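Missing here: one protein chain of the complex. Every other protein chain is in place.
Then we have chain A:
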Amino acid sequence: MDYQFLWRPVIQSLPQMLGGASVTLQVSVLSMAIGMVLALILCFAKMSSFAGLRFVANIWIEIARNTPALFQLYFFKFGLGAVGILIDSYITVVMALAFNTAGYMAETFRGGYAAIPNTQLRSARSLGMTAFQAQVHVMFPQLLRAVYHPMTNQFIWVILMSSLGMLVGLRELSGETQFLYSKTFRAFEYFAATAIIYYLIAKLVLGLMTLIGNKVFGLNRGGVA
């Protein structure tokens, strides 16, 4: 073993890597936002009385949860590409991560819903609220609160999984790192530095989500009554 550690190239290309990290964050936030909206729609579709809606939701959820995220990404990039639908890598990664997040979070939403006593809905309706008002003002805030921790986990997961972008040519943090490494062959140094940056991003996001959770949902107030 006469490998000599050489950190200079890493330090010199740190600005480029941070540029990649910013793409990672953008892609993750976008995927998460779109995925959460889709998850809510899927959750309602799955609880709907229309068989057609339930069918579509079930297929989506089954595929998203039971196939590798990598295959889902490849489907959007190369599968659609094979039939002539060519999509930019950035958008492909957002689509795949949002698709996956929607499938996972739809089930989490459904579980969160089941955890709210149905007497809450009855109380709201007994006060004269419409079904929609009861959902928006009484059920939804409690649902968000119930799924807040799983949602934070999913967010971290999305950030880490966005590294798959490297495989479809997206210059996010991993893609950027691979590009730099291929020029210098300082594999260990580059990927060690990348791992540290991922770790710091994950910790930063976790910290932010905790702060927001405490502020908005009063999660530090203790359990639900």
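Following the convention adopted for this analysis, a contact is a pair of C-beta atoms (placed from the backbone, for glycine too) under 8 Å apart; a residue touches a chain by one contact, two chains touch by 3 or more; residues count from 1.
Please note the rule applied: contacts and distances are computed from a predicted model.
The chain that is not shown carries the UniProt protein name "Amino acid ABC transporter ATP-binding protein", picked from "ATP synthase subunit b", "AtuA-like ferredoxin-fold domain-containing protein", "Cytochrome d ubiquinol oxidase subunit II" or "Amino acid ABC transporter ATP-binding protein". The missing chain, though absent from the display, is touched by one residue of A:Arg54, A:Arg125 or A:His149; that residue is A:Arg125.
Taking the complete complex into account, A:Pro117 is the one of A:Gly79, A:Pro117 or A:Gly207 that touches the chain left out.
From the set A:Val10, A:Val138, A:Leu170 or A:Ile201, the residue in touch with the chain omitted from the display is A:Val138, counting the whole complex.
Residues 117, 119-120, 122-130, 133, 137-138, 141-142, 145, 217-218, 221-225 of chain A touch the missing chain (whole complex, contact as defined above).
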